[in-house]
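Just one protein chain is left out here, and the rest sit where they should.
Up next, chain A:
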């Protein structure tokens, strides 16, 4: 009599196979279980990566299936690294990355610090604050283009009201000096709550006993903040910076919806630039080289950063 599903499966297994399985070592069985995941990983991540690296040395264009594919050596890499437009988009990306991280960390930590204090309705405030990050970036981008609209946009109205200027006298997304800030503001609005949540987790992980001990030692609030709160929250903050850094390095949808890379090419981040090369100009080999360069850059920076993070955690 079969008692459990496992018994039923066991009895259904042909005796020859069952005998083979019985003969397997623990290590072999472990491999058997892990193998499907490894195969998937190879198929979905490793193979495309190797294929991209291979294509990056060719002149292949996906819209020219009949054209011969020629090996062009490092030509794509040289062209990319000597292209001033690409350096401009790298600069735009760096501007976006640095300012969003600085603002999100400062505001996110401050909000977390405030929310961590016990006050009436703090759960409600937490919920309200985290709402923006639950929206789709494409929707947020679209939504903010209306807010930035010089004639009917709320943002322009508020700025106009505060400064006494005519709201329609400036356009956040049409001005070369304001457009980079327009996307920084939206990204900060959307993703500061994420940094806040990570910081909140960090703040709540600090045992009260440490503060109580500091109180006994008559340490001031300011000293407690700098010697207890900041060092203990720092690994969490660094983790937030890592997540936001990687995420913003490949920022695409928000920028496309907000400015389309414009005006001109002022807000054309590397991801937008790469998409244009790959799927609008159909320069597949060139775009592959571009993707490899970006991958190496992110991977390299992230590796250095993770090492630093580990050192901070070990302290």
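Keep this in mind: contacts are C-beta pairs under 8 Å (C-beta built on N, C-alpha and C of every residue); 3 or more make two chains touch, one makes a residue touch a chain; residues count from 1.
In this section, contacts and distances are computed from a predicted model.
Peer 1: Which of "Cytochrome c7-like domain-containing protein", "NADH-quinone oxidoreductase subunit N", "Probable sugar ABC transporter, substrate-binding protein" or "Aspartyl/glutamyl-tRNA(Asn/Gln) amidotransferase subunit C" is the UniProt protein name of the chain not shown?
Peer 2: Choosing among "Cytochrome c7-like domain-containing protein", "NADH-quinone oxidoreductase subunit N", "Probable sugar ABC transporter, substrate-binding protein" or "Aspartyl/glutamyl-tRNA(Asn/Gln) amidotransferase subunit C", the correct UniProt name is "Probable sugar ABC transporter, substrate-binding protein".
Peer 1: For the chain left off this view, which of A:104, A:171, A:229 or A:288 is in contact with it?
Peer 2: For the chain that is not drawn, the touching residue is A:171.
Peer 1: Specify the residue from the set A:143, A:157 or A:282 that touches the hidden chain.
Peer 2: A:282
Peer 1: Can you tell me which of A:137, A:150 or A:202 touches the chain that was removed from the display?
Peer 2: A:150
Peer 1: With respect to the chain omitted from the figure, which of A:126, A:265 or A:297 is a touching residue?
Peer 2: Residue touching the chain left out of view: A:265.
Peer 1: What residues on chain A make contact with the chain left out of this view?
Peer 2: Touch with the absent chain occurs at residues 59, 62-66, 85, 148-151, 153, 168-169, 171, 173-174, 176, 256, 259-266, 276, 279-283.
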